[in-house]
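A single protein chain has been omitted; all remaining protein chains appear in their positions.
The letters A, B, C, D, E, F and G name the chains in turn, as written, and every chain counts its residues from 1.
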Amino acid sequence: MKSLKNRVVVAMGSKSDLPVMKEAVTLLESWGVKVDTQIISAHRTPRLLETSVQKWESKNVKVIIAGAGGAAHLPGMLASFSHLPIIGVPISTKSMNGLDSLLSISQMPKGIPVATVAVNGGFNAGLLALQILGIHEKKISGELIKYKRKLCNEVSGHRRKLQNLGINRFLKQKK
Amino acid sequence: MKSLKNRVVVAMGSKSDLPVMKEAVTLLESWGVKVDTQIISAHRTPRLLETSVQKWESKNVKVIIAGAGGAAHLPGMLASFSHLPIIGVPISTKSMNGLDSLLSISQMPKGIPVATVAVNGGFNAGLLALQILGIHEKKISGELIKYKRKLCNEVSGHRRKLQNLGINRFLKQKK
Amino acid sequence: MKSLKNRVVVAMGSKSDLPVMKEAVTLLESWGVKVDTQIISAHRTPRLLETSVQKWESKNVKVIIAGAGGAAHLPGMLASFSHLPIIGVPISTKSMNGLDSLLSISQMPKGIPVATVAVNGGFNAGLLALQILGIHEKKISGELIKYKRKLCNEVSGHRRKLQNLGINRFLKQKK
Amino acid sequence: MKSLKNRVVVAMGSKSDLPVMKEAVTLLESWGVKVDTQIISAHRTPRLLETSVQKWESKNVKVIIAGAGGAAHLPGMLASFSHLPIIGVPISTKSMNGLDSLLSISQMPKGIPVATVAVNGGFNAGLLALQILGIHEKKISGELIKYKRKLCNEVSGHRRKLQNLGINRFLKQKK
Amino acid sequence: MKSLKNRVVVAMGSKSDLPVMKEAVTLLESWGVKVDTQIISAHRTPRLLETSVQKWESKNVKVIIAGAGGAAHLPGMLASFSHLPIIGVPISTKSMNGLDSLLSISQMPKGIPVATVAVNGGFNAGLLALQILGIHEKKISGELIKYKRKLCNEVSGHRRKLQNLGINRFLKQKK
Amino acid sequence: MKSLKNRVVVAMGSKSDLPVMKEAVTLLESWGVKVDTQIISAHRTPRLLETSVQKWESKNVKVIIAGAGGAAHLPGMLASFSHLPIIGVPISTKSMNGLDSLLSISQMPKGIPVATVAVNGGFNAGLLALQILGIHEKKISGELIKYKRKLCNEVSGHRRKLQNLGINRFLKQKK
Amino acid sequence: MKSLKNRVVVAMGSKSDLPVMKEAVTLLESWGVKVDTQIISAHRTPRLLETSVQKWESKNVKVIIAGAGGAAHLPGMLASFSHLPIIGVPISTKSMNGLDSLLSISQMPKGIPVATVAVNGGFNAGLLALQILGIHEKKISGELIKYKRKLCNEVSGHRRKLQNLGINRFLKQKK
Partner (left out) sequence: MKSLKNRVVVAMGSKSDLPVMKEAVTLLESWGVKVDTQIISAHRTPRLLETSVQKWESKNVKVIIAGAGGAAHLPGMLASFSHLPIIGVPISTKSMNGLDSLLSISQMPKGIPVATVAVNGGFNAGLLALQILGIHEKKISGELIKYKRKLCNEVSGHRRKLQNLGINRFLKQKK
């Protein structure tokens, strides 16, 4: 029965990607989604790509999130092996500010899409996975609607506080 | 009953985006998915954004594909209003080669993801929508597996033909 | 009567934009212009866009300044709803140095311009608003002429001091 | 009396910029705004900058639009001399796709803003000038509201036609 | 015995890459190197990657040249599976001028290098393979030295012809 | 005596650079400067670099103009060998729009400057050489002052013609 | 006999490149390859280029690794003089993030390839040299196969540890 809930894989090419990818894991788990967090490298463990995808697909995984940096091939290679939707997270790199990661992930050829989010967008990758799951799960789509309201309320709260306190006191209080 | 099948919206900011976005529509329809093709502009018809999203959500739309170029705001604004997964297609522009479109669509802030595909990736946007729908529709996921096989066979066919014909005859024959 | 002076809105997508946008507010207020500082997000409070614009237009607002970063949609969306001049401030982002913000704000389509200033150009956005207001307010245009003179005098002061002190003493004294 | 209506200058660095800048002129004149179209080069006629600005300011010019390409200095230099709002139009260049023009115009230092529009955005520069003039001219702001409605209707017309004709017939008819 | 001479693989992700990659094949074959030209896609035939590499390695292949465009993963994935030197050829793309291809191929992570040549550098990829083979084959290194001389003579020939004919006659004659 | 007038070298890495570099030659010769036009490649004729520089320096050459594209090393390598001022002309390339050429030429390390002009700026390279020669030749500096006046007059002529003819007749007449 | 083992040169344009290039040296030496580490500048010691290449070639050097930053000419110039395979390492620069170095090294013209690795990819340059040497040295190719296994095991170790410890304890333990 466990596999039924084991629905999203969060994969990353290197342990150094974990701080960014953790945001997806934490978000998904806090919404009650079972997550399988994986360090798997397109370049260093290429033989694991196919077998992992097969295992995940057989275990009822619905969405795969994959983060990688530089010549970032993990999301695209998982997309090569799987018919599941793949969400790619370009991890920022020192030398190229993540432009290399973004282009390596988004510019996929015809036939093998990767759903690319912003550079270092681990949280948004998790949220996109929830939106995909929400299509057939009322509970999740209901939560998404609430989440949008919460975002809105947060901003409205900031706006009101800014208007009450004025800029200087608002900036001080923030810290 | 019609709305039940009316499951993917393909929206675009301008009629000039149609040739790229048509690829998504054609693909989806050829797989038996009902598509609602929409010209709706974040900048020129901003008041339609919210009402359209509400109508689509009430009509059982599952995925929204949105294409736009330049300071491309349509995908992101639809994502602001909807809890559905939004797939963004950066349309290439004359002056900036689509880099402006790609960054305007992919670099969304925390809380409002857009699933970005390649510049001019209309076809892949349609395919990504199918992958998302396929999560809960065996028929579609079965077709996706076949499609992957077909892609593979096509490339294998090219490889064999190239080996049989040699480069020069292969290149001639292609035309 | 208050609304008569409530003439410039300074909006921003996130409270993290406040340090940059504060420069516009401070400048405008120091010139006697009433400013309405707003945190309003195109992506998180999209429903507020239209109503806010209506309220601002009805309250005699003359210019709207909007700052946002990344896939920066706030200036463009305010421009979609309002016939007022919109000044866009691209806020610098970690991953893309503000190139994403600059392109997302400046590359607007035909029919919906945004007056874009430099990356992090909060101060210049305020000054541009003053130039716009100055068209019909002699007092402001007079101040602008004085401001230009002041800028000139400042630079001339630096030049003279540099010539008097020499480079090394000038550099020491600066600190 | 003529000078009273001579309210917008459209300047450009070279006659090769005229096709782009003409869009601003045509738009402004069709709205009843008197336009003074000028070929004036920051680099080839630098001595004309100051005297031209003085003449324009004395003749009741309200807004200056300036287009230039490459190391595009005209908008910034007019901004140095004038307290009027300057709208800069980056003209696309062969070698750099207009990125050089965009950065040369938008990245102005503190104290001398230029209201930058999109690359080759001659039309939008004219529209921005109208929005600035509209602040104090009810007739223009009224027209702007109508123009926004027209834009909206155009897009809605395209949407309806697309829904009636279907994609293929729509694409054929367009030509 | 055939396998002994079957020493360089020229692989490409798509038949559209053939015109660029053909330059490598033609060069290598004209130097007497046996070439195995392959259409094999990291994204469309991912399962062939490992088996192909194994076959090539067992057949005495010494160098693998791989060309791909956009999110170009073929060179990097072959490098993941093989201990042979991999030469990557970034194929130019319409939207990004090959910057995406260049970054996707060159920015490989620690442990899996790809020897990247210029965008569309099919010829140079072949030459680099010859330089690598030349390390242990006197005949090839001898030819490389002659080739360098030929390059030098060609340029010297152009220089002399230019000096004899003058610019205008030289330019005419070229055609 | 010939060498006395043989004062500017215009070098280029490939005969394909000639159309751009010819503009420098033609300009210089039309001003009475003797030009030595050279096809010499940093990469294909590296041994000629040092000997050519020595010959040029001994023959009273005052300025070296060098054009090259892509990984453009000719200007920088001539600067390595010569103490003369080197003017570098980045030649536009297909794949990178000349950004590669511009960075390869301008970003020289401390100690070996190259005076870089715009992408494809052959004419301006010639003019810069004239400005350098003009420092000690009254005749040339006098001509430069006249040339500036001519540029100014040309633009003024265009401006007047535009004002007389209006935009449409001006645009027609241009052709 | 010493020269027999003196097989790889690691050259760099400046001593400031040493920390990056040291990674190549350390790797190669730890695999038993003799390395000749050289500071040699294309721009500051141009006359040494040819003589050094001649000496290296006569001393049985098999591969030349060259690192340089900015307008990085060292790899390309060594490639001009030598028929050996040249591996280029773009060293990151402050102002351009290494994009200048990458383009200056990779975009070589037809006839003179440089095998470019990632920005700051000193380690990978060493590994690529080993792959090239491994073509004819069973011992090295055997080690490369083991190294690939080690990379794989490392990642697998991280994956298992992550699954055992969970994200938070894994992240803590890492430090």
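As a working rule, a residue touches a chain if its C-beta (ideal position, glycine included) is under 8 Å from a C-beta of that chain, and two chains touch if they have at least 3 such contacts.
Computed from a prediction, not measured in an experiment: that's the story for all the values here.
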*In the full assembly, spell out which visible chains the left-out chain is touching.*
C, D, F, G
*Hidden partner chain, touching residue among F:49, F:125 or F:167*: F:125
_Absent-chain contact - pick from F:14, F:37, F:52 or F:107_ = F:107
*Touching residues on chain G - with respect to the absent chain*: 14-15, 18-19, 22, 25-26, 37-41, 44-45, 47-48, 70-71, 94-97
*Where does chain F touch the missing chain, residue by residue?*
62-63, 83-87, 102, 106-119, 121, 123-125, 127-128, 131-136, 141, 144-145, 147-148, 151
_Absent-chain interface as seen on chain C, which is shown_ = 92, 97-99, 118-120, 148, 151-152, 154-156, 158-159, 162-163, 167, 170-171, 174
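The rule is short, and it goes like this: only the chains that are shown with their structure count from here on.
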*Among all the other chains, which ones are in touch with both chain B and chain D?*
C
*A-B compared against E-F, more contacting pairs*: A-B
_Chain centre separation in whole Å, for chain E relative to chain B (CA means)_ = 34
_Taking the mean of the C-alpha atoms as each chain's centre, how many Å separate chain B from chain F?_
48
*Got the chain D residues that touch at least 2 other chains?*
97, 118-119, 148, 151
*Which two-chain combinations touch?*
A-B, A-C, A-E, A-G, B-C, B-D, B-E, C-D, D-F, E-F, E-G, F-G
